[in-house]
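A single protein chain has been omitted from the complex, and every remaining protein chain is retained in its original position.
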Amino acid sequence: MGHDLITIYWIKALEYVLALSYLPLFLLFWRFATPKRAAAVAVHAAAPGWADQLAGFFQVPANLFFHPGHTWVRLDGGDTVTIGISDFAQRLVGSLGRVQLPAIGTSLAQGEPALTLDADGAAVPMLAPVDGTVVAVNTGLAASSAVVKESPYGDGWLLKVKSSRLAVDLKNLLSGSLARRWMDTVCESLGAEMAPMELGKVYLDGGHLVDGLARSLSPDDWDQVARRFFLTEEGGRHE
Amino acid sequence: MDLSRRTFIKFAGAAGAAGVVARPKPATASALRTVNTPAVLVDTTRCAGCRGCEAACSESNALPAPALAGQDAVFSKRRKTDVKVYTVVNRATADSKQGEPRYVKSQCMHCLDPACASACLAKALEKTAAGPVVYHPERCLGCRYCMVACQFDVPKFEFDSPAPYIHKCSFCAERQAQGLQPACASVCPTGALQFGRREDLLEEARTRIYQNPDKYVHHIYGESEAGGTSWLYITDVPFDKLGFRTDLGPTSPPELTRTALAAVPFVLTLWPPLLMGLYTFSKRRADASKAAEKEAHHD
Partner (left out) sequence: MTDTTMDRGFDARTWITEKIFMGMSLGDYVKSLLTPGNAIFALILVVGVPIIIYRFVFGIGAATHLTQVNPWGIWIGLDVMSGVALAAGGFTLATAVYVLGLEEYHPIVRPAVLTGFLGYLFVVIGLCADLGRPWKLPVPMVYSFGTGSVMFEVGWCVCLYLIVLALEFSPAAFEWLGLRKAREWAVRMTLALTILGLCLSTLHQSSLGALFLMMPHRLHPLWYSGYVPIFFFVSAIIAGMSMVIVESGLSHRVFKSQIDPKDHGKSDKLTLGLAKGAAVVLFAYFFLKLQGLVDGGRFDLLLTPYGFWFLFEILGFVLAPCFLYAMAVRRQNAAMARWVAGWTVLGIVVNRLNLSVIAFNYNAAERYVPGFMEIMVSVTIITIGIMTFRWIVNRMPVLREHPDFPQAH
């Protein structure tokens, strides 16, 4: 430990070099030892473009206007519009029981609960995408709601509505590329829900999607999951 | 949580205890080297190997008589001090330039700033103002820290006893207190052991070396080794041939612990406010985030 006057110089110099090089190395090490923000992103890292892949499973037709609560609007000409639920919504909920629709003549308000999906003992409400009055109901659903799952944008339509403020309402809806971007973010948040679990819960063999994603995520409170996506959480926010 | 009286008393008590606990020794090594306490000059060129010193020591301390008394065979192996042997005379591994055998007496060096006394947590080994490093058996815990601290491997331990003590040369502290010389120095027939005051003996040693520069090695062992010792050696054969460690520096061992001991009051003083600061900071952050959460829920 006792240094003479000559060796002390290069020893001290070496100590300084060591200490100064330690500082940036420490920073690098800290970053090395930090896992990326939450395992959710680890899943993304594991399967690049996973959200895009998933989004590709859900149809988002370009001519429709989507409400963030997963109902859609098709312009039929004049003030009349057709309303239905999105492909994502039917896939999320799984096997549908009954679809409770408002009676003809009911007034709807955009963003207020309008219809209810019955599935497996739970009732999941969904929001109306436009203001207006119900003028027609898809009677074909009385027998079976399977058509809603098979063709959510075609024969699985739910209501026809005479809208009262179409131009204003449409401003709150998404279509075209915006709608596709919205579906991407929906899939990302679905991915975030799934982070702690394996991807196998979502994909079946052959690369098909599981039906009833909500139940896959959370068997006990799948309806809460669904409500979260449909913006109809209990005691929660309404637009 | 507020700083209650209880907490304050706890800290004050701890800080006070720190002041009592860690007071570093005031004397520095350089100041010690001019201390004029009793010492012995050992001139190995005059030692005949008669081992009269061993006999006198064992008689004075009520120890068994030296082994193989009067027999040359005793020098065939290098001996060390032991529980019942406070001093030994060994033959050097090299003869003098004239072919004469050289002998050297080993015992406790009674360092000026001894490692053993500094190491002893119970002050069982104590450096007295009169000079000798004495042992108080009733205080000893038998931890053997003195043994590992001593650079001369002097203290010896009763490993065979269920109630063991440490043993070493006491510099005949009781005889000195009565104005007598240590037993060994008092019987030395050749004057190899010269008892006196350290400064005087250093002068004497320097004089002998100056007057016989070709005879003596130009070094007084114990002048600065381990911070300076009371037993000083001059010789005409290299010191390592006498069995001495030549790698001991002038820093006394207790000086090496000075910084570590000085840190004690600093830690006890600085840690509490530092930690209370961290506590307050982290508490404030936790409260703020809890408040933010509550607000978010109200929306």
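Per-chain numbering from 1; labels A and B assigned in written order.
Convention: a residue touches a chain if its C-beta (ideal position, glycine included) is under 8 Å from a C-beta of that chain, and two chains touch if they have at least 3 such contacts.
What you are looking at is a predicted structure, and each value in this text was computed from that prediction instead of being measured.
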Residue of A:33, A:103 or A:167 touching the missing chain in the full complex: A:33
For chain B, the residues touching the chain missing from this view: 1, 4, 6-7, 10-11, 14, 17, 20-25, 80, 82, 115, 117-124, 136, 139-145, 147-149, 151, 153, 156-165, 245, 247-249, 253-254, 256-257, 259-261, 263-264, 267-268, 271-272, 275-276, 278-279, 282-283, 285-286
Touching residues on chain A - with respect to the absent chain: 1, 3, 7, 11, 14-15, 18-19, 22, 26, 29-30, 32-35, 39, 42
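Assume only the chains that are shown with their structure count from here on.
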Where chain A and chain B are represented by their mean Cα positions, the distance between them in whole Å: 78
